[in-house]
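Let me give you the structure first, and then I'll get to my questions.
A single protein chain has been omitted; all remaining protein chains appear in their positions.
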Amino acid sequence: MKAIAVKIGQKGSFLVNVEPPKGPVGNQVLLKTLYTGVCGTDRGIINGLLNFAKAESGKEILILGHEGLAQVMDVGDNVRSLRPGDLVVPMVRRPGKCIQCGVGRQDNCEDGDFVEAGIRGKDGFMREYFIDDEQYLVKVKDNNLGKLAVLTEPLKNLVKAYDVYQTVSDRYLKMCSDGSYECKKVTVIGAGPIGILFSMLFSTHGFQVRLISRSDKEGVATSICKKIGADFTQADAIKLNPEEMVSDVFVDTTGRPEVIGKGLQALKYNGVEILFGTTLAGNYSITGALVTEAVEKNVTIIGTVDGAKQHYIEALNYLSMWKETYGNSLELMITDEDVPENSIEALNGDGKGEIKRIVRWS
Amino acid sequence: MKAIAVKIGQKGSFLVNVEPPKGPVGNQVLLKTLYTGVCGTDRGIINGLLNFAKAESGKEILILGHEGLAQVMDVGDNVRSLRPGDLVVPMVRRPGKCIQCGVGRQDNCEDGDFVEAGIRGKDGFMREYFIDDEQYLVKVKDNNLGKLAVLTEPLKNLVKAYDVYQTVSDRYLKMCSDGSYECKKVTVIGAGPIGILFSMLFSTHGFQVRLISRSDKEGVATSICKKIGADFTQADAIKLNPEEMVSDVFVDTTGRPEVIGKGLQALKYNGVEILFGTTLAGNYSITGALVTEAVEKNVTIIGTVDGAKQHYIEALNYLSMWKETYGNSLELMITDEDVPENSIEALNGDGKGEIKRIVRWS
Amino acid sequence: MKAIAVKIGQKGSFLVNVEPPKGPVGNQVLLKTLYTGVCGTDRGIINGLLNFAKAESGKEILILGHEGLAQVMDVGDNVRSLRPGDLVVPMVRRPGKCIQCGVGRQDNCEDGDFVEAGIRGKDGFMREYFIDDEQYLVKVKDNNLGKLAVLTEPLKNLVKAYDVYQTVSDRYLKMCSDGSYECKKVTVIGAGPIGILFSMLFSTHGFQVRLISRSDKEGVATSICKKIGADFTQADAIKLNPEEMVSDVFVDTTGRPEVIGKGLQALKYNGVEILFGTTLAGNYSITGALVTEAVEKNVTIIGTVDGAKQHYIEALNYLSMWKETYGNSLELMITDEDVPENSIEALNGDGKGEIKRIVRWS
Partner (left out) sequence: MKAIAVKIGQKGSFLVNVEPPKGPVGNQVLLKTLYTGVCGTDRGIINGLLNFAKAESGKEILILGHEGLAQVMDVGDNVRSLRPGDLVVPMVRRPGKCIQCGVGRQDNCEDGDFVEAGIRGKDGFMREYFIDDEQYLVKVKDNNLGKLAVLTEPLKNLVKAYDVYQTVSDRYLKMCSDGSYECKKVTVIGAGPIGILFSMLFSTHGFQVRLISRSDKEGVATSICKKIGADFTQADAIKLNPEEMVSDVFVDTTGRPEVIGKGLQALKYNGVEILFGTTLAGNYSITGALVTEAVEKNVTIIGTVDGAKQHYIEALNYLSMWKETYGNSLELMITDEDVPENSIEALNGDGKGEIKRIVRWS
């Protein structure tokens, strides 16, 4: 069967024929891949920029794909919650042996001893069929979602980020004086899928959201912001004055230190900065004056990665909700779709002009 | 009566004669100052480095002193909780009109519209007598504390910091697998009163504490660390490798960006960096790689300032506990004590060789 | 214009002609009522059973209606967030002067000094037009909801209850070992609108839900439970053995002490019982053995009432989500709808055979 893979230590992804999986037995499930999404991490692996990328033990190639949507074909004898025909989103990260992993929170793994499908130490979902354990499959209950469910995986990271934001914000009285979040200003930098989904997430909960990005591919960010009640500004955040971005919450999806430094200056008292981007480039000089401001203003900065099973479940809930409330915004985000054969060139390219590319497997 | 004051916009503190207070009426209390502590903020004001220092409206001079211990001389008719002879610690920051101030959390004031005794917009406690409202006076219930109670004010900031640390750490499973904090490593940088008190605080709760400082004035840090079960390392944190300071919690009391940058690299997964120092000097270049690490490791950074009334109450509890459990550690911290007349020169000096200097008023 | 009202101290509701409102000025909004819902509280007032029911100061009659959906007709000069044509849900409870009310949490009012539209001290929404302040109006962003938005008010109480459940459950590790809630069993007693909405709410978050009720009006509970993935059992909970209802969460919507006593026995370790019903009838003898069990099992029992503005906002989100995911379940709940003229008899009746009755005003 077909798969898309990389050879670790070598640039470029390629189509490859691999053995179809055997099974399922016990609590295994046989799955047919419907769609896989492509994100910056995939391109980072393809371009050899991510030194944590790793094939399965004993293998030379790593099958890509951590954003998946699949259909159950067959189930092992012990499987209780899934039946043939069901749609599922497979989880990316699989637990190690630390205490966080032991309570189902491998997203907070404290020793780095985990594997991630399509990224490190485990083949991903860019193949026609795969076998997985029932416990790592999140059922899609809303069949109307269709291909939009492939957005579950990236969104689950943001659901966790929002969860963490809520938790750390318990350090002060976090709601407005009317008992809502409607007085709170959120600035999101970057109009890729992550920036757009962050904007939807905060907007849904009543925050005043402003999305800032250097580019507005095909006018999609402008169009979506209108539908979701957010503001869009086409600008390079680094060139704006902090006073122009005064925020209760500042979300960086670019990973650029210059943006993060600006964001820190733009925070109000009790402000929270969310670090989500991992670009690995750039630098910013933090001064003693800025440190003092962070102290005096009771600022919180959070880095956050991955998400728990519950965050996948809630991500699916958000997608259903947004499908109902945000018009065709989710559809607009999926700018590129193709079969595996025709996706390799785009995967090996720079992704310019795409918001979310997906691969259609059947 | 005597007071120690500064003239805003002019270097140096001085002894001055001021009118004794009138009253008390209503819920006011007349207080005789027993001791006041001296900290970096006082010296910052004296040297004109803190641009937020401000006299009371309509006044030219600002009476210094925000770390106080006083005795009740007389009470207004509506005062219920205090009687002549009681010892109290007066609160520094007084609420404005924002929602945080409205719930007694002026330490989290969200618009900056507050005053602070001895710092901004309100005369401090470096005077023989003063009048204050009952609600801003924290009763010292443990009379055995004596002059040690003057450490309440600086300590209350740390009690809040620990409180905030606890809150933000709810983002993951924060305790060890044995249901304690005994596996957690805390690194504290700076062996001033703040660094020493932070070490005591985390040690009391069972954390493994290591205090690192360039200097060890009179060997006090070494001596105290021995008594409290912490490690002391005389070194410049900036010159250590992050690998030498691997920590679950990294506490900076220096305000130096170089230390903070190193600390961020020294954090383990789910690590928390506490920013407490406000030196205003130095800078550190944050790279994209470090941002990525903060994201991948689910790191939290918290700036924290001041504390609520409850934090004063708990600070007094800690002092009583430590007086019982930490031998003469608290006494050792008070390295210098003098009457007002003899304190001016030291106040106007650089504080080298002191840990905590106090002024004895009666 | 028409209104439905009661005379305090006298049984029965009636249609009455009242003066149309004047305005709007300042931050006021003129509203045309579209729909109002009828609930047990309305019937309690109509039958003189609720001794807290009260007319506005100086008035003899109280206009009923606290579950409302209205359309903006005109806005005062200071109104910023609403425009003519917008749909809104008006809030029921209005803040007093206590600290909870001061932070927008009149749902947690600590001195009872609040008013509630249509219930105590304030005319309700069962009239053709009314004036209200912008801050108490929750905008319906999803225009597709139509009349379903009238369910926002009852649902917001449950959103708060779930919020409280989440908070109190932080006393132990509340999630399953796979990082979801999918191993948790929730039993809900009572298939009125509240019981059905509770079932939807827990089911949406992945809990295993079982709804138990003596009756199944028109088979609606059976039908809805099928659509939302819950189990339905037609039975009197009082007659079941606790062993037949073993639960992590036990939700009572009946207010009957006998049910609550049974539920307490049905709780697992760390179990939570949610008290939501207020029937005022019945009694149950708590034994020392049951108290011991509650202690040994680390049980939590929560009474919860009303909700904050944010809970209204999230209730609207849930309605949009469920409209997408739960088929016509919400529509099925609205069993009866009529114009005001034809609603009086039903209002004065016992509501048997209804799930949710609504009044259509235009």
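First chain written, first letter: the chains are A, B and C, and each begins at residue 1.
In this section, a contact is a pair of C-beta atoms (placed from the backbone, for glycine too) under 8 Å apart; a residue touches a chain by one contact, two chains touch by 3 or more.
Here the structure is a predicted model, which means the values were calculated and not measured.
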Consider the whole complex, including the chain that is not shown, and state which of B:10, B:180 or B:362 touches that chain.
B:180
Residue among C:275, C:334 or C:358 touching the omitted chain:
C:275
In the whole complex, not just what's shown, which of C:68, C:195 or C:261 touches the removed chain?
C:261
Consider the whole complex, including the chain that is not shown, and state which of C:4, C:251 or C:294 touches that chain.
C:294
So that we can see where the missing chain sits, which residues of chain A does it touch?
99, 102-103, 170, 173
Kindly note down the residues of chain C that lie in touch with the hidden chain.
99-100, 103, 105, 107-112, 163-164, 167-168, 170-173, 176-177, 255-257, 260-261, 268-270, 275-305
Given the full complex, what residues of chain B touch the hidden partner chain?
81, 102-107, 135, 141-142, 144, 173, 175-182, 204-206, 229, 308-310, 313-314, 317, 320-321, 323-325
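Here is the rule we go by: only the chains that are shown with their structure count from here on.
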Would you kindly say which chain has the C-alpha centre located farthest from the C-alpha centre of chain A?
B
Averaged-CA centre spacing for the pair chain C and chain B, given as whole angstrom
48
Two-or-more-chain contact residues of chain B, please, as numbers and ranges.
99, 103, 170, 173
